[in-house]
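Quick one: the structure is below, questions incoming.
The complex is shown incomplete by one protein chain, all other protein chains being positioned as in the whole.
After this line comes chain A, so read on.
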Amino acid sequence: MTALPERTERRLGLVIDLDTCVGCHACVVACKGWNDQGYGAPLSDQDPQGAAPQGTFLNRVHSYEVLPESGPAQHVHFPKSCLHCDDAPCVTVCPTGASYKRVEDGIVLVEEEACIGCGLCAWACPYGARELDLAAGVMKKCTLCVDRIYNEALPEKDRVPACVRTCPAEARHFGDLADPESDVSQLVAARGGIDLMPEQGTKPVNKYLPPRPRDGWGEDTDVLAPFLEPVAEEPQGFLGWLDRTLGKL
């Protein structure tokens, strides 16, 4: 049934720290690595060794430059995967019921056996979180590693999404955003976590922590400046003569 649940018992999701992400794409690789061998159709690649390779990914890292009113531009790495929205438009548009949001933990999933590959859910998602697998003909999306987080065959520290487990900068955090006491909720409160495209009315569960303001380039910090003063303001010797002569012409 593609009606959205009134409310979900938990709201599992990610908190992504744009301040600490270094843009290494390890989460992209870990995501692809885990999700092409377990849950659902493997993430196919098209023409992988050819001239125009492309493939299905559930997580991608964009890069932006932010130019403040004054001061130097800042470079922000921006990982993006499904935000497991409370009002997920991808779920209600689905004609078959393949797209659904789980009541128990709020994860948005695709039942691949019921997916007809019409692509309407990908059109309805403002974030580009869904990609049609061109080999399997069904829609793929982040499962929040539903086959890891409840998997008792794994050591407890591995029961988090692959992207979170692998992130060397610890820029990705996983938890229950419905519980105000959870680590992720505390982090969102402390750092002023934000929603992406709030005007789209999707009420995303995943939150983004904005980059902290950078240190300035004020006089105090510029300890090397005195040593870098120009030695000679006016050219001397031959160059000086040339400068004076050319100036007279």
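A few comments on the model shown:
The definition used in the following text is that contacts are C-beta pairs under 8 Å (C-beta built on N, C-alpha and C of every residue); 3 or more make two chains touch, one makes a residue touch a chain; residues count from 1.
Everything below uses one rule, namely that contacts and distances are computed from a predicted model.
According to UniProt, the chain absent from the figure is "Dimethyl sulfoxide reductase, C subunit, putative", selected among "Pyruvate dehydrogenase subunit beta", "Dimethyl sulfoxide reductase, C subunit, putative", "Molybdopterin synthase catalytic subunit" or "ABC transporter permease". From the options A:103, A:134, A:189 or A:242, the residue with contact to the unseen chain in the full assembly is A:134.
Listed residues A:107, A:125, A:177 or A:205: the one in touch with the omitted chain is A:125. Interface with the hidden chain, as seen from chain A, comprises residues 1-3, 18, 25, 28, 52-57, 60-69, 73-76, 78, 80, 89, 92-98, 114-120, 122-128, 131-134, 136-139, 194-201, 208, 210-211, 213.
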